[in-house]
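One structure below.
Presenting chain A:
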Amino acid sequence: MEWIDNILVARFNYWIYIILMMLGLYAMIAKNNLVKKLIGMSIFQAAIILFFISTGVKRDATIPILRHDEIPGQHVVEHPADGATQSPAIRANDYTNPLPHVLMLTAIVVGVSTLGVSLGVVQKIYGHYGTLEENEIIEKIKSAHG
Partner candidate 1 sequence: MMEIKSCIPLLAFLVSLVAVVPIVLSSRRPNVREGWTILAGIIKFGLVLSMLPTVLAGYTVEYTLWKILPSLSIQFRVDAMGMLFALVASLLWIATSIYSIGYMRVLKEHAQTRFYAYFAVALSATIGVAFAANLLTLYLFYEMLSLCTYPLVAHHQDRTARTGGRTYLAYLLGTSVSFALPAMIYVYWKSGGNMEFVGGGFLSGKVSGSEATVLLLLLVFGFSKAALMPFHSWLPAAMVAPTPVSALLHAVAVVKVGVFCVLRIFTGVFGISFLKDVGIGDVILWIAAITILAGSLIALSQDNLKRRLAFSTISQLGYIVLGAALLSGRGLTGSMLHIGMHAFGKITLFFCAGAILIATGKKAVSEMAGIGRRMPYTMSAFLLGALSIIGLPPLGGAWSKWYLFLGAWESDHILIVFILIISSLLNIAYLLPIVVRAFYMPSPDGEAGGGIQEAPPACVGPLVFTALSCFALFLFPGIFVDLAKLIGGNL
Partner candidate 2 sequence: MGEHFPVLILLIPFFTALGICVVGLWKPHWCQPATVVSLGASLAVALGTLCKVVKQGIVSYALGGWPPPIGIEYRIDALNGLVLVVIATVALITAVYSRQRVAAETPDRVPLFYTLYLLLVTGLLGMTVTGDAFNLYVLLEVTSLATYALIAMGSRRAVLACFNYIIMGTIGASLYLLGVGYLYIKTGSLNMVDIQQLLVSEDLYSSRSILIAFILIMLGVWIKMAFFPLHGWLPNAYAFAPSTTSCLIAPLMTKVTVYVMIRMMLTVFGPAYVFDYLQWSEVVVWLAVLAIVAGSIMALAQADLPKMLSYLVIAEVGYMVGGVWLANEAGLVGAFYHIISDAFMTLCLFLAAGAIIARTGDHRITSIFQGLPRRMPLTFFGFLVGAFSMIGVPPTCGFFSKWYLISAGIEAGHWAYVTALLFSSLINAIIFSRIIEIAFFGLSPGHEQTEIRREESPLSILVPLMGAALAVILVGLYNWNLVSWITDAVRLYSMAPVSG
């Protein structure tokens, strides 16, 4: 049963992202309704964002924001009397990795823009064809061109 621990439990974050991603992919490819496809797309992107975020997590770590007095150099300058003994060294293991968060902020912006553009396109499709069901649209295109 050790492999359950190793593969399922210890890496549950990956499993969650994979399940979400497959859900999204399924919706994007298999759903007939265009808006449902877009919902799938959002889930797909969210899965990747979760994946990135989860890679930055560390056990017992806090957010990577230094309080003013935690900055080693400044601390020494402002309180010369305290001496160097109190200035704590910054250990990377105490803080979660901020970079994935930063990257994902950008990725979220990209995702939102994509969603915005595609919703606009969907509106235009609805304006042209009066429906959002893919098969009905294709029917209409076929009858118009043949």
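One rule holds in what follows: a contact is a pair of C-beta atoms (placed from the backbone, for glycine too) under 8 Å apart; a residue touches a chain by one contact, two chains touch by 3 or more; residues count from 1.
A word on the picks: all candidates are chains of the complex that A comes from, given by their letters.
The model shown is predicted, which means the values in this text are computed figures rather than measured ones.
**Q** Consider chain A on its own, then decide which of 1 or 2 touches it in this complex.
**A** 2
**Q** Considering only the defined contacts, which chain A positions touch candidate 2 in the complex?
**A** Its residues touching candidate 2 are 25, 28, 34, 37, 41, 44-45, 48, 51-52, 55, 99-100, 103, 106-107, 110, 113-114, 117-118, 120-122, 124-125, 128, 137, 141.
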